[in-house]
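All protein chains but one are shown at their positions in the complex.
Then we have chain A:
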Amino acid sequence: MYGFEALTFNIHGGYLEAIVRGHRSGLLTVADYNNLCQCETLDDIKMHLSATEYGPYLQNEPSPLHTTTIVEKCTLKLVDEYKHMLCQATEPLSTFLEYITYGHMIDNVVLIVTGTLHERDVQELLEKCHPLGMFDSIATLAVAQNMRELYRLVLVDTPLAPYFSECITSEDLDDMNIEIMRNTLYKAYLEDFYKFCQKLGGATAEIMSDLLAFEADRRAVNITINSIGTELTRDDRRKLYSNFGLLYPYGHEELAVCEDIDQVRGVMEKYPPYQSIFAKMSYGESQMLDKAFYEEEVKRLCLAFEQQFHYAVFFAYMRLREQEIRNLMWISECVAQNQKSRIHDSVVYMF
């Protein structure tokens, strides 16, 4: 019952909630980012990071470092923390934690299928996959020729199986189909996650609804902008939008007919939360849209920690860590390529 979770939440979730809040205190602060932005070389970055919680993961790396190594080790830390929490969790928290990784699973599936299409080596692709989204039979994805085989051979045993019902066709896989498949899978995943959170009820349902609705709306806007000028029809585009969120259903109707970014802006400015995002960009500029969305997402994720006794802190923590790894990747790339003037273009500060 909403309001009385404090009475029974701690039986199963108290320990893990305290752990995840402890992890949150280890996220990099503005002072850390300032130090990192002053670095001249990747070795300086490694030295600054060794003073933070990433220390044990980076200290054994030999110089010369690559940016991919830094990102890989930081991701490894996230994976270790996630696995520790997952093995301690009971139902329904364990299911909730698993739901968080299905997005990565979808990305990995699409990565391998695209790579196979372009004749890349399977081992090389497996190394590029996100560790949180790995599952056992992932290497056999390279064998499938079309979606039906993909489903029958590999995906029917994975948690992604129920999301495939909408996108099984017998056509061969090509770039366009794969993108549509990715977006259809992600749409099914978001809707499933949303229903699951609603079933959990209480503060979890309320906070996760807000976070997932923002995610759904952001994807709708990105799908619209990316499909302007491609051969994706309006109906196909409309099928890729999720059936919840602030934009559902009237915003989706309007977005489906947009043909350029200014029309998208016109649609989004009718919704107060998104108006502030679009107001940050001047007309005609869309590169900053990603950063504006990330900033808004980080703001909402930090607010999830304000309430106690719910599961959304786990989701928020994973997302904040991923944003931090994105920040570190950007900073490392700028430093490695000597483009330090552009560092502040894409770093999203958390606290």
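Please note the rule applied: contacts are C-beta pairs under 8 Å (C-beta built on N, C-alpha and C of every residue); 3 or more make two chains touch, one makes a residue touch a chain; residues count from 1.
Assume contacts and distances are computed from a predicted model.
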For this session: For the chain that's not shown, choose its UniProt protein name out of "Kynurenine--oxoglutarate transaminase 3", "V-type proton ATPase subunit c''2", "Translation factor GUF1 homolog, chloroplastic" or "Large ribosomal subunit protein bL19m".
Result: "V-type proton ATPase subunit c''2"
Problem set entry | Listed residues A:E17, A:D217, A:E297 or A:E333, member touching the removed chain | A:E17
Exercise. Of A:G26, A:P92, A:G202 or A:P273, which one is in contact with the hidden chain?
Worked result: A:G26
Seminar exercise, completed: Absent-chain interface residues of chain A come out as 6-7, 10-11, 14-19, 21-23, 25-26, 308
